[in-house]
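All protein chains but one are shown at their positions in the complex.
Presenting chain A:
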């Protein structure tokens, strides 16, 4: 615990802090650049997402990566509907996600006071996701080693892997360092399966094909009146789609 003083939000405190925020915001606003005449424009102006080059792990060690790949393949197993989480690149996605601002909670307030939150409020602690993964994966590895004669999670039979994960999910395996870790992992795995492929997961838009999601499109005028008919276009990534290549089909 970083702070021992209970935090009691009061009406007065709320009002004064809100007023301060508004004051600061309005001062900042007064310094904003002003434009008159035409809108500013520059050739080649674009702020595209920068995909990280593949072929390496950015945050995970080789052991951690192997373990996460095994976990995401149980959370999203390959079946007749789609490829599994490992092949879809969910572990790659999580690794790159952790390498960015998300991994260090760079854009979150992570100072005290820390209070126990409701389950719907999510994680309330000070640790950033990278640290939570490190601790959570270590705790899980330790648990598996002790229960399965020194084996690694990735080497267990699928049924055993499922049991370990179910126990973790149900809180039957109590490791303080890993509190809430299962939900984090599940959430990030789903993000990896359904996020745009340029972020490393959702290989070949497998998640979107599964759902029938058309991807990053923004014009449906030709189709809005075609009721009760399937949307004819394949999904589209920010980076494009295979049909853009000449002779793709």
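A few points about this structure:
In this text, contacts are C-beta pairs under 8 Å (C-beta built on N, C-alpha and C of every residue); 3 or more make two chains touch, one makes a residue touch a chain; residues count from 1.
Criterion: contacts and distances are computed from a predicted model.
Think of the chain that is not pictured: of "Acetolactate synthase", "ABC transporter permease subunit", "Phytanoyl-CoA dioxygenase (PhyH)" or "Mono/diheme cytochrome c family protein", UniProt labels it "Mono/diheme cytochrome c family protein".
Here one chain is not drawn; of A:54, A:119 or A:247, the residue touching it is A:247.
Contact with the chain not shown here comes from a single listed residue; of A:108, A:166 or A:239, that residue is A:239.
Panel shows chain A; residues 37-39, 41, 43-46, 48, 217-219, 221-222, 233, 236, 238-241, 243-249 of it touch the chain omitted from the view.
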